[in-house]
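Structure provided below as structure tokens; questions to follow.
All protein chains of the complex are present and in place, except for one that has been dropped.
Chain lettering (A and B) follows the sequence in which the chains are written, and residue indices restart at 1 in each chain.
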Amino acid sequence: MSATVSNAVPNPLLSPALWRLELGRRLHERKTKGLALLYLGALLAAPTLLEKPPPHLLAAVQTWFGGDDPFGLFMYVWTDLAMNKLAVLTGVAMGAGALVEERADRSLILFMTKPVTPAGLYVLRVGSAALATAGLYLITQLIGLALFSAQIDGFRPLGFLISGLVHVWAPIFATCLSALCAVAIGRQLGAALVSVLVLFSLVGGAFLGVYNPAWADVLAFNPFTQSVAGVTHLQSQSFGTLILPVLGLIVLNLTLLAVGARLARRIEP
Amino acid sequence: MNPIPWTYVRAELSREPLAALGLGAGLFGAISILGTIWAIPRLPEGVLTVLSLSLAVEGLPALVLVNTLLAVWFVAYFVGAVVVIRAIPAPRAENGLDILLVKPVPPAVFVWSRILPALGLCVAVGLALSVTQVVGMVGLFDAQLSAAGALGAGLTAVAVAVAQLGALTALTARTTELAGALGVAIAVFMAPLTPTSVFIYRPDLFPAEGVGRTLLVAPTNLIVHSQVIAWAWPLVMLAGLGLAALGLAWAARRVVEG
Partner (left out) sequence: MTPILSIEGLSKHYGPVIALDDVSFSVNPGEIFGFMGHNGAGKTTALRVLLGLTPPTTGRVTVLGLDPAQDALEVRSQVGFLPASYALPREMTARSFLCYVGAMFSMPRDQAEARAEALIHELGLTSFADRRLGGLSTGMSQKVGFAQALVNNPKLLLLDEPTSGLDPLGRHDLLESLRALAETQGTTTMFSSHILSDVQTLCRRVAILHRGRLVAFGEAEALKAEHGAKDMDSLYLSLARREQG
């Protein structure tokens, strides 16, 4: 049952204190700490993996992304091997329990009987999960900026940062999609299974349009393809080539959030 | 020793909606496999060369199979993993496990009754997808890669998935959070694929030639040895079930102490 928002009741979603506490809650969760370790592992492993790339891969990456510096290979590996996979893990861990995990452990009733609608509670939970996801990702990028500048030949800090600012929308998308699955399916495990299958499939196709340009138009609908625009346009990163993918991903994520919030009204404590 | 409470065992075995779960996952896997079989031959020649070199496989059939095997393995493992997590970590997370564990059912019977459906589902879905990939690849097989070899490779991947489910059961026997159990499930799946990721980018770290070069590179190793696997897969399946049994035995010891 939906509750109408009365003018007399302040909307808690507008409370900075609530968002601060909610975000603090997310960051202190064990799963967030586990994810932080995985991101740290990626930071440490990437330079070793790229110390001596095989010539066929180097040549291929130069063909696909243009240019002849090793930075293209680094960005490809960093995004495809590390951050795309971590985006899926982060999304499923952060999003697949939205409201349904609390319903299962019987804590949801305490929150649902406060002056907030189920849709509002959903936005709070998923919004904070998306913020924590973005925080994890961007901190990793900043640490990477410092680490890789010293370790990777031909490392371009600006190109790395810009790519990250586009790709950060991938784990946010994974979070919003997993959360939507949670309220649509009604169980955390079912949502996690569907999310893992769908997200890994999308990740698998992220660079397919680069491998085979004939498919690029069709595959452009894959959110992960849009999120790697900073890598696929590495030699021509510009406002024009990156703003559309970012805008598209923002609209997509807001849409998923809105649909999820609508479905959240069916969740009873 | 207490007699095995067969009524309880039968109730546990029929607890999960296995048919629906298997059908959904199987459909998804079949679409992925057939899509892969359709797509890979249509990639540009240069891309096929890079993929072949990266995964150390020769010829288009092997390249297609290395990708479809990943789909078989992935779907068979995760559909089983969901049942494993629902069996022990989920009720523990929802504070509902103690009420089950205090009943006069030996822990080993409890764990086996709850996990056997997961192993069965994994094998059933894996078998269906292995057959799907062989049927989908008819016309692609050559002298180096036979249909029997492809089927054996698929079932060997399923055997590995079965062993992984045993490990997952043991590792999550005391997990109190669903998200934690999911994280372990993903880590268990990714662990045997780590050498593959390293091989793609640092082949210089592996022996230059011989059996050792791709021994740890999954699922390339299944294709390289597909002629042996074509007849040896039942043995590998038995080994997988044996490893799973070890995992379940360990889980039975841990589940009551938790």
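The working rule: a contact is a pair of C-beta atoms (placed from the backbone, for glycine too) under 8 Å apart; a residue touches a chain by one contact, two chains touch by 3 or more.
None of these values were measured; they are calculated from a predicted model.
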What chains on display are touched by the one that is not shown?
A
Touching the hidden chain, out of A:41, A:66, A:115 or A:157, is A:115
For the chain that's not shown, point to the residue among A:10, A:66 or A:213 touching it.
A:10
Among A:48, A:107, A:149 or A:255, which residue is in contact with the omitted chain in the full complex?
A:107
Residues of chain A (touch criterion as defined above) contacting the omitted chain
1, 3-6, 8-12, 14-18, 20-22, 24-25, 28-30, 102, 105-107, 109-117, 268-269
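Definition applied: only the chains that are shown with their structure count from here on.
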Whole-angstrom distance, CA centroid of chain A to CA centroid of chain B, is 27
As the complex stands, chain B meets chain A at residues 25, 28, 32, 39, 42-44, 46-47, 49-50, 53-54, 74-75, 78-79, 82, 85-86, 90, 93-95, 177-180, 182-183, 186, 197-198, 200-204
In their shared complex, at which residues does chain A touch chain B?
29-31, 34, 48-54, 56-57, 60, 63, 77, 81, 89, 92-93, 96-97, 101, 104-106, 188-190, 192-193, 196-197, 200-201, 208, 211-212
